[in-house]
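Take a look at the structure set out below.
The complex is shown incomplete by one protein chain, all other protein chains being positioned as in the whole.
What follows is chain A.
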Amino acid sequence: MTTTLTPPDTTVADEPAAGRAAWALVARREVVVKLTDRAFLLGTVFTVVVIAAFMGWQAWDAGRTTTYSVAATAADRSMAERLATDATGVDDTVAVEVTDAADPAAARALVREGDADAWLHRDGGTWVLTTDSEEEDALTGVTREVVRQAALEQQASDLGTTAEQLQAGSTVTTSLLTGDAERAGLASGIAFAFAFLFYIATLTFGITLANSVVEEKQSRIVEIIATSIPVRQLLVGKIIGNSALAIAQMVLFAAVGLVGLSLTPYSSFVTAVSGPVVWFLVFFVAGFVALAALWAVAGALASRTEEVQSTATPLTMLVMAVFFGSLFLDGAAKVVVSYLPPFSAVLMPTRLLEGTAQWWEALVALALLLVAAGAVVRVAERLYRRSLLQTGGKLSMRQAWSAPE
């Protein structure tokens, strides 16, 4: 023995961390443990790489030009030449080069063997684009436009006028319409991405949280903790620690996604979607806290890790319902459910993104979600406190609710 003990140090132990600071200690431990967990770090890095790769592919795919080889016999060569010259002007992702064919049979052979993507030829009064087994939509669109323009010019000159004069007053601008459609498509893509992120995050962090609760229970360290700090502080610390991690991870993914988006042709929408993305995060915080409290209860109801799967089943179903609800609900049902916690966590920001909800609707839904989260945390605290120290097997909600303390 090298040291001797002094009497209990009253200045140290007289004020146990029973008060406000205890939850912060618990939350910090949850965060530190997770941040030093290799599996968690690798998983996060992997997801970031997948998002970055997906956005990068989108950017590259949208920007790249496909060069088509079009076969033509001498008789049709002039039209093919014109196609080669004008194609990129019509669609900047399409380029055309002409491959000479001696006769129709040779042209067919070129297409069949893949040496040419299509054979352009005249059949009576129409032009035909022959491809092997599937249509080349981009090339067809460009060809249609070029041929139409060429025919128009020919007929205009036959009539002694110009194509411009013939077409005067007949043009229809479609740009605005196109912009909206693109934005709607983008909105549904982003909404899906966020619904999926929420689903994955609530599920993975939820299960982690439930497991960490039952592990503490199983190893009885919870008995040491429960004699050190109030159980409420333990629950709040665990919810806050895990929620903070989940939100931080989601912010990271969203940031990578937005940076990626700015590199794609959709970059003009970054500012437009940034606002709704912030809404998503705000709703997620409230939704996640409510669900985290329930996951903690699912953990506390079990006595062994193996039992978590069954005590968490209702919760897993709820999380899946939120996800699929956000995908498939439509019309009035979507509007109604977008106020209903926890569905509102995903549906309301989705509607904001689509531009079908007003800001005050978001505030109402958020208020409802916060009230629900508060209520759930209170109920969860009672269930958690009462079931945490029961170790005789799996508990039902009813047993936990009425268990003696």
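Here, contacts are C-beta pairs under 8 Å (C-beta built on N, C-alpha and C of every residue); 3 or more make two chains touch, one makes a residue touch a chain; residues count from 1.
We take it that contacts and distances are computed from a predicted model.
Chain not shown in the complex: UniProt lists it as "ATP-binding cassette domain-containing protein", one of "3-isopropylmalate dehydratase large subunit", "Fe-S cluster assembly protein SufD", "SusC/RagA family TonB-linked outer membrane protein" or "ATP-binding cassette domain-containing protein". If you put the hidden chain back, the residue from A:Asp91, A:Asp132, A:Glu153 or A:Glu223 that touches it is A:Glu223. Counting over the whole complex, chain A has residues 1-9, 12-18, 22, 25-26, 29, 33, 37, 215, 218-221, 223-230, 389, 392, 404-405 touching the chain that is not drawn.
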